[in-house]
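For this view, one protein chain was removed and the others were kept in their places.
Naming follows writing order (A, B and C), and every chain is counted from residue 1.
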Amino acid sequence: MFAEIKGLNEECGVFAIWGHKDAAQLTYYGLHSLQHRGQEGAGIVVSDGEQLKIHKGLGLVNEVFNPNTFSELSGHAAIGHVRYATAGGGGFANVQPLMFRSQMGSLAIAHNGNLVNANSMKHQLESQGSIFQSTSDTEVVAHLIKRSGYQTLVDQFRNALEMLKGAYALAVMNEHQLMVALDPNGLRPLSIGRLGDAYVIASETCAFDIIGATYEREVEPGELIVIDDDGLRSQRFSGSATRAICSMEYVYFARPDSNVDELNVHTSRKNLGKQLAMEFPVEADVVTGVPDSSISAAIGYAEQSGIPYELGMIKNRYVGRTFIQPSQELREQGVKMKLSPVRGVVEGKRVVMIDDSIVRGTTSKRIVNMLREAGALEVHVRISSPPIKHPCFYGIDTSNSGELIAANHSIEEMRVMMGADSLAFLSTEGLTKGIGRSDDVPNCGQCLACFTGQYPTEIYPDTLHPYAKV
Amino acid sequence: MFAEIKGLNEECGVFAIWGHKDAAQLTYYGLHSLQHRGQEGAGIVVSDGEQLKIHKGLGLVNEVFNPNTFSELSGHAAIGHVRYATAGGGGFANVQPLMFRSQMGSLAIAHNGNLVNANSMKHQLESQGSIFQSTSDTEVVAHLIKRSGYQTLVDQFRNALEMLKGAYALAVMNEHQLMVALDPNGLRPLSIGRLGDAYVIASETCAFDIIGATYEREVEPGELIVIDDDGLRSQRFSGSATRAICSMEYVYFARPDSNVDELNVHTSRKNLGKQLAMEFPVEADVVTGVPDSSISAAIGYAEQSGIPYELGMIKNRYVGRTFIQPSQELREQGVKMKLSPVRGVVEGKRVVMIDDSIVRGTTSKRIVNMLREAGALEVHVRISSPPIKHPCFYGIDTSNSGELIAANHSIEEMRVMMGADSLAFLSTEGLTKGIGRSDDVPNCGQCLACFTGQYPTEIYPDTLHPYAKV
Amino acid sequence: MFAEIKGLNEECGVFAIWGHKDAAQLTYYGLHSLQHRGQEGAGIVVSDGEQLKIHKGLGLVNEVFNPNTFSELSGHAAIGHVRYATAGGGGFANVQPLMFRSQMGSLAIAHNGNLVNANSMKHQLESQGSIFQSTSDTEVVAHLIKRSGYQTLVDQFRNALEMLKGAYALAVMNEHQLMVALDPNGLRPLSIGRLGDAYVIASETCAFDIIGATYEREVEPGELIVIDDDGLRSQRFSGSATRAICSMEYVYFARPDSNVDELNVHTSRKNLGKQLAMEFPVEADVVTGVPDSSISAAIGYAEQSGIPYELGMIKNRYVGRTFIQPSQELREQGVKMKLSPVRGVVEGKRVVMIDDSIVRGTTSKRIVNMLREAGALEVHVRISSPPIKHPCFYGIDTSNSGELIAANHSIEEMRVMMGADSLAFLSTEGLTKGIGRSDDVPNCGQCLACFTGQYPTEIYPDTLHPYAKV
Partner (left out) sequence: MFAEIKGLNEECGVFAIWGHKDAAQLTYYGLHSLQHRGQEGAGIVVSDGEQLKIHKGLGLVNEVFNPNTFSELSGHAAIGHVRYATAGGGGFANVQPLMFRSQMGSLAIAHNGNLVNANSMKHQLESQGSIFQSTSDTEVVAHLIKRSGYQTLVDQFRNALEMLKGAYALAVMNEHQLMVALDPNGLRPLSIGRLGDAYVIASETCAFDIIGATYEREVEPGELIVIDDDGLRSQRFSGSATRAICSMEYVYFARPDSNVDELNVHTSRKNLGKQLAMEFPVEADVVTGVPDSSISAAIGYAEQSGIPYELGMIKNRYVGRTFIQPSQELREQGVKMKLSPVRGVVEGKRVVMIDDSIVRGTTSKRIVNMLREAGALEVHVRISSPPIKHPCFYGIDTSNSGELIAANHSIEEMRVMMGADSLAFLSTEGLTKGIGRSDDVPNCGQCLACFTGQYPTEIYPDTLHPYAKV
């Protein structure tokens, strides 16, 4: 849930609402609850039936919007977006929603996911005269819509969707219609709710709870939904839709209070912890989890194993973007950021440390070391997901397998590197069982590619991007 | 730990360091870990042996300081302060440390606590020609030091201390010496640590962990400590010192990773939860705690009762001072702030909701209601401390007993008001046992005044302040 | 020079530099001296030979850039832009330079002027699949470049230029080349300078003085200049180029220290004042000018008439964007903004008040009234340009002739409306003579359209914009 520690970064959260006079404000609260899906930038586009108005910027939702903003965002429909924090580039040009203006009207697009054929499509579009102002995939969608020969926006959008490959949960709005679509594998979550007569769409159901909306159903893989003054209409744009939802949403990304594809995330994570305890028990005095994303799994491990669950580490809540990082010298002297050990809990104890996943392994090493310095006698690391060995091409920022520690080292090597007394990862079967999806579809309807290397879509040569993807 | 929900506000945190070339930066990190003790303002005064330099401001530590600040704060000794968020007044003039300049040199003071004879002393000082620029008690200390007839700062400070009544953990620094003192009842916590050769003082030990310092011992009630180039010297300024540390530090204020008077706060809280389960068991499906301060007690209640511990509520981490509050209309439509229910956990369940304390009762009512709307069948409220019936005069912002719900209502009345299926408070004996202090001193060496009305010091008539105390 | 008073707004200033290691910083200073040409937004794109990097934002040059900015803008070439302050829309999307990214490289464009066939070209481009993200004309240029069938950027740009109608001073840069072009009528100023080996281009020569560059020559109407590692090359893209430079640059827009097309602006303005004194003398005690743009003309009027020149009004220098406007009630009680009368100068005097031009007339009325309240016996208004009766389509924000007071009222009507004792406007002949351009070309090579209605280019039907031009 807190990307800065992990090195795993979700790409974005999407929110949309149709039919409420406070559309922009409700989108603000919705984006607020999706903030964990992206901290680099945020934006809202609103329609008042006559024109689209936009406000967006770099920073947290809190930082981008202020009370004055909303006086300029009156309207009954809105789409919003939070964008993830990337190390280097991108900047303002990539903050979404993107907005396009033509003499026939305006168009706004918000996107969560990653297109695997973006580069080949860009190449083709450029050869036909298209120009791009950002480095994001999302701009491709706008060009495809524009260049479709169809007359209505719905047909144009459907035509564009048929050309996209990869992961996408998309919200598109003009002055008169809101449309949302999910890729045929349903790689990213996208849910529909109601708030009185209004329709609400969000990447996670926690956005419904924060505004008091009620959950209705999931957007289906390969489904295109159109909402306008005539209500909601659904159609399929893909014949061969099979759900393959990202399993890392359950393991790490989604908020524990969200239901992803109708399963509560906290409950799934707790069950992952129980599975982990069954597969890899250990004799110890306390169980603790890396806050915040591993708390649920740690509770489950403790409940299953009978070892007490304790707060072994504390996360400093006030570390924000303006926090002054300690110098290398001070860090070596022991100055800590983000996590502090609870000495009173771990001192003289054999500790089971639950983490949800390992990407580069550097954070785990630091935590093990921190627990030892705080007096832990033994540190047993248990990971509530299998080793991540393969890059993700669907919107998770682990695209370089050179950085994935599990792609290059055995478990024993990793244990030594992080200085743990023991190390174990949940099995793929344990993962599937723990998440708890029905098992009558392939892979239980989930994507396991980062663990198994079996990708649910074609992977295009251009997925290994010719220029920096931001 | 998060004052904004509770209506209980700790007054301030203090940090001091002597003998480290990065004194200001280390103070910054120390204040950072004490941020939960005060969010209104923060400041650091540093000594380079020749002069004192100050930087302070309104806001969080993160907001007040930036990298450039430290280039102007070079020196080997520093004191720092975080001040709590008060509703109305105060403003910049009350942000600490206070600094006083004279032709003999400068003096800086940082204070956690509340003096019960501040107003009578102010009255007397004013009649002698003193003028005050803030409304804080702390300025009184400076005047007493200045007006003492003694020659050395140590004697002057000691003379001043003998006139102060109430709660105070004080740090005082001039160009050449750092002094700290604790009131004879030791009402507020204050600990000593070491970082290499440097001495470190802090309101809570979590400030030692964040900078890699090691805990040494508590400052004793009635102890005055002087640190300078000759090292650390201790003296007693009060003959009749008996520890009566604030029990709410264990229940609510302190960070769970701190040890307060050598007891770990998380462990004490977990034991309070266990005591609560023994005293007031209930048949239910899940136990949940109000984040963040009640999590430990909830874990204890669950462990003792055998009912599973779950995340029944989520706190939105990104709600900051710039968060736009929902309008009354949107709030009535269900827009939430700060806390969201985990519907997947509480729906169709009988829920035990653990809270650490109740002040006005309004938050509890809102939470019970929120859990019911999320589908909880029953909500049983269990409070891990006794009813707060009496005002605190030692630095906790509950000075008006008219606002204390438990001072004016029976438990059954409170239950009805908050809409719970049952409500129970931990007994005073359970509190004492749970915290776990040795029982061979009166009240186990803790202040229970807000529960019992028995105050460990005289209460002066002027404690009911003639003008607004800020 | 200070747009906020006048209601006449220049659209933008352009700066470019090639071949200096501090390209971005020098552009910053250059834009700084061009700030009077646009206060809404500013931006710089830099090339380091491998990629383009951009920084831009809303606000003054001072506000958009900070020292950290430049660490990310290393490179030897740059283009920069300041954009004028528009009342309503536009916002960030319209801030220039615009940047376009393709798989072949990036392209940045900065533009001063206005295209009269922008809408018809947009219409045509959209029908071919182009999409637009801003409402500015400048995006059209990028599309035309992209869609040209030519191979090299120079040919593509030249091809695009041949399709543009109206006023444009353009700077275009990719990783390897900088190009600048001026429309065939040379409606907007654009000059070339040298700074050591580096080439510098700017809308006004004051940008050369601020960085210590030396003036070389004007960019000629219809000239396309290419600068790269092989030096500077020039070509003509239009057979029928005739200079028709905007006469309002001399009257109002340009800085008095700039030379526009080799004539010093202060000198021209002083001569306009002298002409005005010859055409419309008056018996009076003092001459004063509306600061800052009318000072030079007032000096000229005084010198010619022999009436002493005095500071009759003072401009408050600290009125910025954060200035709190007085309420209507306070304004009626006499609270002033921007201008204060110098009572000691005007009291009991017959005053000649020189202004450079009148757009809506509201400011003039307020100034006349202010002078009377300060004790002026008579106020004789003299305008150092002819009445503005026709809209400008070339980049000056007077496109709505309904707002032009002189288009709808006689001079006597205007005099009554503004409460002056007398009112006179310089004749067109006086204007031409005063500016001092050689008279062997039609209209002396200047555009007088806003006075005469005779436009130097075709005016396309779409110039009366189908949607709001920003």
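The rule we apply is simple: contacts are C-beta pairs under 8 Å (C-beta built on N, C-alpha and C of every residue); 3 or more make two chains touch, one makes a residue touch a chain.
All values reported here derive from a predicted model rather than from experimental measurement.
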Visible chains in contact with the missing one | B, C
Touching the left-out chain: which of B:Gln133, B:Thr152 or B:Gln235?
-> B:Gln133
Residue touching the undisplayed chain, where the options are C:Thr267, C:Thr362 or C:Ser422 | C:Thr267
Specify the residue from the set B:Arg83, B:His111, B:His143 or B:His390 that touches the hidden chain.
-> B:His143
Just the residue numbers, please: which parts of chain B touch the chain that's not shown?
-> 54, 91-93, 98-104, 107, 119, 122-123, 126, 128-135, 142-143, 146-147, 466-467
Contacts from chain C to the absent chain lie at residues 1-2, 22, 25-26, 28-29, 32-33, 35-36, 60-63, 65-67, 70, 195-196, 205-206, 209-213, 255-257, 259, 263-267, 270, 292, 295-296, 299, 303, 308-311, 313-314, 316-320, 322-324, 326-327, 329-330, 333-336, 340-345, 374
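As a convention for this text, only the chains that are shown with their structure count from here on.
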By Cα-centroid distance to the whole-protein Cα centroid, the innermost chain is A
Magnitude of the superposing rotation for chain A and chain B (Cα, nearest 5°) = 180
Taking each chain's mean CA coordinate, chain A and chain C are separated, in whole Å, by 47
Where in chain A do residues touch two or more other chains at once?
-> none
